[in-house]
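In this view, the complex is presented without one of its protein chains, the others remaining in place.
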Amino acid sequence: MASQLTNGRRRELHYWMRLTRTLDDRIIKLWQQGRGVGATFNQRGHEAISVGAGAALGPSDVVAPMHRDLGCYLLRGMTPERLLANQLGRATSVTRGRDGNLHGCGDLDLNIIGFISHLPHSLPVTVGAAMSFTYRNEPRVAMTFVGDGSSNTGLFHESLNLAAVHNAPFVLIVENNQYAYSTPLSQQMVIDDIAVRGRAHGVRAEIVDGNDLEAVYEVTYDAVERARSGGGPTMIECKTMRMLGHAIHDGAGYVPPDLLADWAKRDPIDRFEATLLAGGLATQEELDQVADRCRREVAAAVEYAEGSEWPDPATILDGVYAE
Amino acid sequence: MASQLTNGRRRELHYWMRLTRTLDDRIIKLWQQGRGVGATFNQRGHEAISVGAGAALGPSDVVAPMHRDLGCYLLRGMTPERLLANQLGRATSVTRGRDGNLHGCGDLDLNIIGFISHLPHSLPVTVGAAMSFTYRNEPRVAMTFVGDGSSNTGLFHESLNLAAVHNAPFVLIVENNQYAYSTPLSQQMVIDDIAVRGRAHGVRAEIVDGNDLEAVYEVTYDAVERARSGGGPTMIECKTMRMLGHAIHDGAGYVPPDLLADWAKRDPIDRFEATLLAGGLATQEELDQVADRCRREVAAAVEYAEGSEWPDPATILDGVYAE
Amino acid sequence: MTSSDSQTVAPETPAVESKVMTYLEAISEGLCDEMRRDPDVLLMGNDIGGDFGGAFKVTTGFSEEFGDRRVMNMPMTELGFIGAASGMALFGLRPVVEVQFADFISTGFDSIVQYAATTHYRWQAPVPWVIRAPSDGGIRSGPFHSQNNEAWFVHTPGLKVVAPSTPVDAKGLLLTAIRDDNPVIFFESKPLYRSLRDVVPAGDCAVPLGRARIARPGRDISVITYGATVHQAVAAAVELAAEGIDVEVIDLRSLKPLDTDAVLASVTKTGRALVTHAANRLGGVGAEIAAVIVEEAFEWLDAPVARLGGLDIPVPSSPPLEDAYRPDAGKIAASIRRLVAF
Partner (left out) sequence: MTSSDSQTVAPETPAVESKVMTYLEAISEGLCDEMRRDPDVLLMGNDIGGDFGGAFKVTTGFSEEFGDRRVMNMPMTELGFIGAASGMALFGLRPVVEVQFADFISTGFDSIVQYAATTHYRWQAPVPWVIRAPSDGGIRSGPFHSQNNEAWFVHTPGLKVVAPSTPVDAKGLLLTAIRDDNPVIFFESKPLYRSLRDVVPAGDCAVPLGRARIARPGRDISVITYGATVHQAVAAAVELAAEGIDVEVIDLRSLKPLDTDAVLASVTKTGRALVTHAANRLGGVGAEIAAVIVEEAFEWLDAPVARLGGLDIPVPSSPPLEDAYRPDAGKIAASIRRLVAF
């Protein structure tokens, strides 16, 4: 199928991937320097999925990114400032210090649904969002992301089945990164492809190389547009590799070095940059400029977040209930 | 494959099916006469499954029947006396009046695991039982039953996946009776066969005519022996029809009469009796004798249960904890 | 309402008469009225649709009037469909979920206590759903069809919990619960479903959440309770009146928010308190109420605050056991006599 991406859009998506990587690297450094608060999740390796799939949505579509989807938050309009302030527990953050790291980074004005730790609760919620669009005859689509680990949960199955029975305009991205925390796929399941779990509910399921931005974008775009036009839900299994530990404190010594080395060659950003260069869509200088821009934006965000005030304990009871 | 059943065994299984039907009919009458306590589940249509699958187990194997498996309780040695006393809340019952109808009718001496209402909790428990056999290198198999409704639950999927990952000596019988209470399959799922849900976890899955006693027996027997010899779990989807309401109070007006009329022609007991007669394995007179024997046994059980005393409220706190 | 409004806007609900109805019919009417009034209200649950209308027939005829789009039979997946209700609620709908028995609410537990309850505090998104939970026993239905598990939810921040004891409140509190922008768990009392009748106002008779009701005024002792136990308490009060004991019965109606002002007003008046409910006494809502009383009204107390609740056992099936398990008018009267004699 012909790619849906214009060259301008390709360069944009490159920027989002680079910004994701830059922000993630910066966060890691902050935590190593003892400037972090609580835990933080690593993103490396997931950039093509979070950006590629997220970009396939239209502005009125809804997305519930998970803890490896920094790129999706960014491209949907949640600024590095707000995200970092959340990581640092500041009053200026998305959750005003109520929730931490990427948790709870929802904003209905941006059509982003926040997640909770208990996995994968964004999944039924997003199916419900999709059902609300059907209910109101709105041409909108809802999408969420889960990991391989989440595909074992009962909630995964209940939600996909519900989406199928209601023919919901729903897209599920499965980020199969070979591990759930320290637990390899072989200790989680005996099947080769998680995609069969979609089919067990009559949900169309695709498999795609999760380190190939354009491939992720295209298969997701088709799924989104199919959903929008009444074609029902799709699940997309993106095969990738979590390149760092589960979270900041995890050295991931349990991952065989060879496996990592193998996947390092398929780094989604390197790969996409090579494509851009080879296709003449960008020069090395332009790519460097993007990197510079990202560094500046991230530096500004760090300054903003660290300069932001802490929440006032006097406000602690505010907002438990909607009034 | 050649049938595993001897003729003597065939006649035994016929007796268990007939006893199940007779007891079930008697229970319905008791309730209609206002002599029941609480609710009671109807069994009609499920006899070939509960008896055929249950009979495929060896004595040291473990089974967790559900609320349509009266036949399985009976053939595993739980007497009509004890079962009826449970339905009537008497002190002499399996649960001493603590749990009602078929709920909680577990007895480890009979290798029967009792069930709870929350469906399908016998499923993970039975997988755990199977895992304990592996742990101890015991050549035992654990089996349980669930309905089509339960196949939608998360627990169904979590349990089957666990059985697969641990290659547990486990057999799951799915009693697909077209309805979960009033809800037809079409409102529960879009797939044609529940069997695909086993395959989604790498569990071997078979489909069988649930109104054909020998077919159910044979496919289950093979699954049990495969599990016993290290071949891992099997799921067996038995297609059948719930011929009465969900429970005693349910007239099942929501079931199309044609559907029932269709399935009535395939009544599992009538069918098996026809086979026995046709094959010269029994005469009509012998079948009538079996029916008589069942009526006498059930009558004795009613007398026993209704004559049993109520539990003494002074004992109400006994047995909450194992000492 | 401004005067110009009152000239131009027709009442949304036709002016029907108040009539006598059961507790169950009142719930049914409340649901129906609210669905007629607000197209964003929809129903989800097991077996609620079609001709069937739910295990207790609360939604009989609803499919016909509102269609399957608004009366959605769900696969047996409480965790998933309560999660989906949260998603619908985030996007402006007002799902009313029926769990078939309150006992099965535990199957959807995470979707309630972890997701829905925390969302507004975390990122300011409202989750306006109601879960209707047919609770309580006395009908020989055993450990899994008789539970009163409201304490789990009262302890959980971010939820509201309601437990009406009369047909009027059943309708009135349901209307309010549906209009509330927060997740509300609405515990219905199975033993009252068909046994209790009263005149229920037609149309909008919303009752605010968080305001207790004096079910019977009295001067000697306060009995604080909710749900079906209210009627046991009133029966005990009637019995004790003959003995010269004047019992005040407080019907909490809403358990979260809890109307501690009403409780304290009563106890500071009577000086004695019995807290009673059908749920397990140990760690039950009654413990919170007793603790509040001793913290806030210590100097007014003439006797210990007593509690009477279910025993710390699964609810047994057999009639003599279930009767021994539950508080009733006789046990309440006995507790009151002890307290008054203190």
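Note that the chains are named A, B and C in the order they appear, and that numbering of residues resets to 1 at the start of each chain.
Here is the rule we go by: a contact is a pair of C-beta atoms (placed from the backbone, for glycine too) under 8 Å apart; a residue touches a chain by one contact, two chains touch by 3 or more.
None of these values were measured; they are calculated from a predicted model.
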Which residue of B:79, B:132 or B:167 touches the chain not shown here: B:132
Residue, one of A:7, A:32, A:60 or A:182, that touches the chain absent here: A:182
Identified contact with the non-displayed chain, of C:110, C:181 or C:323: C:110
Among B:91, B:116 or B:300, the residue in touch with the chain that has been omitted: B:116
Residues of chain A (touch criterion as defined above) contacting the omitted chain: 37-39, 89-90, 95, 97-101, 103-104, 116-119, 149-150, 152-154, 180-183, 187-189, 253-254, 310-313, 316-317, 320
In chain B, positions touching the absent partner: 62, 94-95, 98-99, 103-108, 113-114, 116-118, 121, 123-133, 135, 142, 154-155, 158-159, 161-162, 165-166, 319-323
Residues from chain C at the interface with the omitted partner, ascending: 103, 106-107, 109-110, 113-114, 117-118, 121-122, 143-144, 151-152, 154-158, 256, 280, 282-288, 290-291, 293-296, 298, 301, 303-307, 311-314
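Heads up, the rule we're going with is that only the chains that are shown with their structure count from here on.
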Between chain B and chain A, distance of the C-alpha-averaged centres to the nearest whole Å: 45
Junction residues of chain B, two or more chains touched: 152-154, 187-189
Sequence positions of chain C contacting 2 or more other chains: 75, 77, 79-80
